[in-house]
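Here it is, the structure, as C-alpha cells.
Only one protein chain is missing; all other protein chains are in place.
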Amino acid sequence: MNISFFQELLQSITERGRQLLESREPAPGNAQALAQACHKLISSHGEASGVALAQQVLCAYRDCPQDQQKAFFDTLLKDFAPPHDALAQACQRYLDEPSSANTTALFEASEPPRQELFRRLNQAPGGTAELIAMRRLLLQELKANPELAAVDHDLQHLLASWFNRGFLVLRRIDWSTPASILEKIIRYEAVHAIKDWDDLRSRLQPSDRRCFAFFHPALADEPLIFVEVALTRAMPGAIAEILETKSPEGKPADASADEPDTAVFYSISNCQDGLRGISFGNFLIKQVVEELAREIPGLRQFVTLSPVPGFRRWLDSLGEDPQLGATAAELLKALKPDAAPPPRTEQPMLALAAEYFLHARNGAGFPLDPVARFHLGNGARLERLNWRGDLSASGLRQAAGLMVNYRYELRQIEKNHEAYANQGVVTASPEVRKLATLSAKTKR
Amino acid sequence: MNISFFQELLQSITERGRQLLESREPAPGNAQALAQACHKLISSHGEASGVALAQQVLCAYRDCPQDQQKAFFDTLLKDFAPPHDALAQACQRYLDEPSSANTTALFEASEPPRQELFRRLNQAPGGTAELIAMRRLLLQELKANPELAAVDHDLQHLLASWFNRGFLVLRRIDWSTPASILEKIIRYEAVHAIKDWDDLRSRLQPSDRRCFAFFHPALADEPLIFVEVALTRAMPGAIAEILETKSPEGKPADASADEPDTAVFYSISNCQDGLRGISFGNFLIKQVVEELAREIPGLRQFVTLSPVPGFRRWLDSLGEDPQLGATAAELLKALKPDAAPPPRTEQPMLALAAEYFLHARNGAGFPLDPVARFHLGNGARLERLNWRGDLSASGLRQAAGLMVNYRYELRQIEKNHEAYANQGVVTASPEVRKLATLSAKTKR
Amino acid sequence: MNISFFQELLQSITERGRQLLESREPAPGNAQALAQACHKLISSHGEASGVALAQQVLCAYRDCPQDQQKAFFDTLLKDFAPPHDALAQACQRYLDEPSSANTTALFEASEPPRQELFRRLNQAPGGTAELIAMRRLLLQELKANPELAAVDHDLQHLLASWFNRGFLVLRRIDWSTPASILEKIIRYEAVHAIKDWDDLRSRLQPSDRRCFAFFHPALADEPLIFVEVALTRAMPGAIAEILETKSPEGKPADASADEPDTAVFYSISNCQDGLRGISFGNFLIKQVVEELAREIPGLRQFVTLSPVPGFRRWLDSLGEDPQLGATAAELLKALKPDAAPPPRTEQPMLALAAEYFLHARNGAGFPLDPVARFHLGNGARLERLNWRGDLSASGLRQAAGLMVNYRYELRQIEKNHEAYANQGVVTASPEVRKLATLSAKTKR
Partner (left out) sequence: MNISFFQELLQSITERGRQLLESREPAPGNAQALAQACHKLISSHGEASGVALAQQVLCAYRDCPQDQQKAFFDTLLKDFAPPHDALAQACQRYLDEPSSANTTALFEASEPPRQELFRRLNQAPGGTAELIAMRRLLLQELKANPELAAVDHDLQHLLASWFNRGFLVLRRIDWSTPASILEKIIRYEAVHAIKDWDDLRSRLQPSDRRCFAFFHPALADEPLIFVEVALTRAMPGAIAEILETKSPEGKPADASADEPDTAVFYSISNCQDGLRGISFGNFLIKQVVEELAREIPGLRQFVTLSPVPGFRRWLDSLGEDPQLGATAAELLKALKPDAAPPPRTEQPMLALAAEYFLHARNGAGFPLDPVARFHLGNGARLERLNWRGDLSASGLRQAAGLMVNYRYELRQIEKNHEAYANQGVVTASPEVRKLATLSAKTKR
C-alpha cells in the first residue's frame, strides 16, 4: 500500500517539538511561579488556552536554575497530591459499600492531580521530551530525597502508558540514516564504545551487519533503545572478530563468502535515562528476530554475544566460600587485570562461570548477573560460555575476559520465561549444565 | 530540516495494524475462553510472548458473536475489578496513616486490573483500533447495562491519555490525499452531507477551500476529527453559497477575485464513535486558526457558520410560556416545515433566537444549544444570527433555516471561556445582545 | 536502505512545475513576439537568465490564441531550421574529407536550432509538461500541415531521449494513491471505461487486483501509461468476470479461495497524447511481470485478455474473397450488431479469427490487428481465441465479441520477437495453429 501519507503524519509532531526547543524566549523562573502556572493549567481557566499555557510552564521550568527545579519537585509532591479529605471520604464510602461506582470514585480520588498536570503539560509541542528530561533530573534527586518516589511513580506510570509497545516503531539504522540520529547512536552505545564515524560505519554499512532501534512518534529524532547485530556463520565466541573494522564492502579480506546462518545480537543500549524502568529490550529483540527471519530465510539461530558484568566481582567475593573459595583463589592468582587469562585457567574459569550463572543468586532468588537476568527473563537460554571472549580493558576488568551466548528460540521462550519467572530456573544448554557439574566436582 | 527519516517511522505502526486486520484466521470464540486468555495475558506467564498473546485475544474477540462480546464486557466488569480485600486493606491503611507511600499504594490498589489488560492488548499490532472498536460497542451496550460504566470509565481514561493532544497530528486534507482517507471524509461528514466524489472535490480542490484533520500515529489511516473551511470576503450568512459546487479552478464564474479576509469553519465532524467524550474540536480549531494565519497573512477574522440544532425544538416547547409563548405561537404558525420562512418572520425569529442563545438554559445552567455550548466553551463569541441561513430540509426542520456565526479571536478566548465556564456567561456581539433586548420588548 | 532522502528529491521538480501552472499572470501573446523571445533565449544573451526567460516564453505561448500557437509552429519550422549555408558547407567538407571531426561538425550543423530551443524551454519549471502539450497540438496540426513533420521530428527526438526507460519509474496504483492521480486513471482508461469511483475502487482495492503505472520525475502527477491486472486461477476467456464489481474485500461471494496462479493484463492505456510514438508498453509489461513474480511466487503464467479491434472490419472486408468470402458471408449473416453471437457460429468464427491473426497482413507484412502487432512485437505468443469474450456494445461492434489471450513467457520473448520482427512470424499456440488449419480446410 501507499504509505506516504501516513509517513508525513509525524512531521507536525516533530516540528512542533522543535518550536519549543528553538523559538522560546528564556525567562527567569522559580518554583513558586511555576506552581501558580501549573495550578492555572489544571484548573478550568486553563482549558481554552491549554496548549499555550503548557508551553509556558515547560519553558519556565527549563529556564529555572536547578535548585528551583528541585524545589518544584517538592511542590509537585505536596501541592499536587490527592486532597486528603476527599480521598478519606472516598475510602470510607468504599469500605461502607464496595460498589462498582464507589470503586471508580475511589480510583479517581486517589489519582494524584499531578497526573492530570503531566497530561496537560504533554499537550505542548515537545512536551513529551520535556517530561522525560524532568524525570531524568527527578531520578537523580530521588537518592537525596526518597519521598519524591510518589512523584516519580506518577511520571513513570504515565510514561509507561504512553510508551506502550503498541506506539513504538522499529526502524533500521544504517549508513543512509540522518547524521543527526547516527551521532546519537555513537553517544548512546553503552556496551562496546563506538570510537568515531569510521567505527560507526563499519557497524552499519557492511552487508553482514544490522542495527535496529525503537522510536516513539512524539520523540522522533531520539532512539529509545537500539541493538547491533552481526550476521555470521556459526555462533561467535569473541567480540574482537565482530568489532574488527571492515572495508565498506563489508567483508574482511579473508571472510568466507558463505551465507550467514546466525544472527548475533552483540550490543543493546538503552538511550533515555528519563525512561528508566520502562522496558523495551524484550520487545526489541523479539521483533528484530522476526524482521531478520523474514529478510534472510537462511538464518537458523538467533543468539547474543553478551558481557558478564558481575563475574569478576563475584569471584572476588567468594573468599572463604567453603566449596568454591579454593578454586576461586587459585584462579584469581593466575589472572592479571590487564592481560588475557593464561591457558591453564580455562577449565576452572568455565566451571566457576557455570556455577555463577546457574547457582549464584541475589536476594530475590534470581541470578546475580544483570545481563543474565535480562535475557533469561526474556525467555532466552544460556547457550555457551566463552573463555577469552572480550580481552579489552573493561572485558578483563569486569569478567576476566569471559563472554557468553544466550539463545532466543521463539518456540521455547514462553516456557523458559515461565520457569524462570515462577521458580527462578535458569534454562541452560547441556554443555553449560555439564560445566556446572564439573564445578561441583571441583569443589569437593 | 530533513523530515523524511521521521516520517517513515509511522510505516511500521500502520503496517503492523494491517496485519491484524488482514492476515488473521477467524476462529470461533466465546467470552469464557477470552477471559482465560486475558488472565494469562496480565499474568507473568504472558510477558515473554505478550504481543502475540494480545493479538490472539483481540482476534478471538473479533470473531466472537456479539452476544459473547457483550458477555465479555461483564467479565471485564467483574473479574478484572480491583480485588476487594486488598483494596479495603489499602483504604484502611490510608485512613490510619495518610502518608505519601500509602496514598500511592491506595492508588495502585484501586486501579482496576482491566486497565493493565487494556494496556497489554494495545501492544498488539492494530491494538489501538481494536480497543476503540470495543469501546464503540460498549457505549451502545451501556444504555441497557449501566453498570458497565466502570469498564467504560477505564477504557475512556486510557484512550484520553493515549490520544493526548501532544500525540495528535494535524494534516491538511486535499485532493492529493489518498482516496482511502478521502472516502472516510465522505463517510464521516456529519453536518452538511457530501453527496459524492465531485462534491468532495469541490470542498477540497478550490484554492479558497481548506480541510484539516487530526490523526493519531497508531491509527494512521483514520481521521479523528476534521474541519472544513471556506476562505471568503466578509462573514457569510448562508451555507448555500459555500456548498455550491464549483469548478476545479475554484471560483464560480461570478466570484470576485479579491483576496480572502475571512476563514469560515463551516463543518466540523468527529469520526470515531469509540472516542466519544474525548475532546479534539477545541484543539483542532485553534491550531487551524494558527495554520491559516501563517499561510494567509491577509486573514482578519476566523468565524464559523454553524447550525442551530435545538432551535426549532425549543420554539415548539415554548407553548404557554407567559412571556414568549405568544410570539412563538405566531412564528410557528407562519413557518412551514418544508419552505423558507416568510419575510415578515425575520424580526420576531431573530429576537427569539437571541433569547434562545442568551437566556435559554439546560439543567446545568448552560445554553440549550449543543453547538453553542461547544463553541462558547472554546471561548468563541456569538457574533451574528442569520435568518434563512440553511434552507435545506434538515436546516428547516431543526432550526427553521437559522444559522449563526461564532467568532474566534485568540486574544479573547481565555477571557470568554472563563466567564462562560465559571458563570455561564454567553459572550455575544452588541448586535446579538440588542436583538435579545428586542425580544424582551416583544414579550411585554 | 533508507530511501526517504531520495524520495524527497522530487518535491522541487513537482512544485516548480506547479508554479508555472498556477502563479503566472496571463498576457496576450502572438507568434512574432514569441519568436523574438525564443531567439533571445537561444542566444548568448539568454544564458544569464535562461530559466526565467524560458518560463516567460512558455507562459506567452500558453496565453496565445490557438491560431498564433499554430503560426508559431511555422516559425519553428522556418526560423529555427539549420542555416542552409553552414549546413551546405559542412556537407561539402564531409564529402571532401569524411574525417571523424568533419562528421561531428556535420552532425552539429544539421541539428536544427529548435532542438536547443526546446532544451532551453525545458529548463523552466514545468517545462517538460508544456513541451508535451505543445507536441499534442502539433500532432493535430500535422494532418493539415504535413511539412511540420520536421518540427515534430525534433520534439519527438528530444522527448524520446528524456523519457528513456532508465528515467521512468514504476509505481503501484492502489486505493491509497492520491485522488488527483486516480481521477487521471479514470480519465485515461482507454480499453474498458471506468464508470465512476466505485468502479475504480473495484479495480484497485480487491486483493486479487493490481494496477501499475510508469511515471517520469519531471511529470510526477501524470501517469504515462498504466496496466490493470487481475490475479486468477487459470486463464480467463471473458472480460465480464474480471470487470464485475466486487465487494471491497475483493472476492465475489462465490469466489474460490484458491491462491492465484495467473496474472491477467486486461487493460493497458497510454495517457499522454503528446508522447505518441514513444513506446512504454513493452517495458511496462515486462517490469510488471518481474514485480508480480517477486511478490507472488505462486504465479505460473502471465497472459493478457485483449480486444481484437480490427476483426469485424476485416470480416466485412472479405466480401468476394475467393477462399474465405463464403464463410465470412455466412458468419456475418448470423451476427447481430447488438447481440451475442449465436452458438452455431463458434466454430467458423474461431477458424476465421485464427486466419485473421496468422495470415491477414498489412502493407508492411505484419498482422492487421494493432493490438496483435503490439503484443507479438513484444515477444508474446498468441495463446487462445475466446468466442464471446466481450459482449459489451463495443466488443460486439469491433470484434463480434471475440477476445484473445497473449502469453508472456520471459524466456521465449526474445526468440518470438526476433522471428516476428525479421520475418513477420506470428508465434501461436498449437491450439490456435490448429484452428487456422480448420479455417484453411473450411475454405476449400
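Letters A, B and C mark the chains in the order given here, with residues in each chain numbered from 1 onward.
Assume contacts are C-beta pairs under 8 Å (C-beta built on N, C-alpha and C of every residue); 3 or more make two chains touch, one makes a residue touch a chain.
These numbers come from a predicted model, not from an experiment.
Across C:P98, C:G277, C:G325 or C:P342, the single residue that touches the chain missing here is C:P98. The chain not shown here is touched by just one of C:Q56, C:Q69 or C:T128, and that residue is C:T128.
If you put the missing chain back, the residues of chain C touching it would be 1-3, 5-15, 18, 44-45, 47-51, 77, 81-82, 84, 87-88, 91-92, 94-95, 98, 100-101, 103-104, 106-107, 110-112, 119, 122-125, 127-128, 147, 149-150, 153, 158, 161-162, 164-167, 169-171, 177-178, 181, 215, 217-218, 220-221, 282-283, 286, 377-379, 413-414, 416-418, 421-422.
Although one chain is hidden here, its contacts on chain A can still be listed: residues 2, 4-5, 7-8, 175-182, 196-197, 201, 221.
Definition applied: only the chains that are shown with their structure count from here on.
Note: Cα superposition of chain B onto chain C, rotation of 180 degrees, nearest 5.
With centres defined as mean CA coordinates, chain C is found 56 Å away from chain A. Look at where the CA atoms of chain B average out and do the same for chain C: the two points lie 48 Å apart. Note: centroid distance chain A to chain B, computed from Cα atoms, is 38 Å. In chain B, the residues touching two or more other chains are 2, 4-5, 7-8, 177-178, 181, 221.
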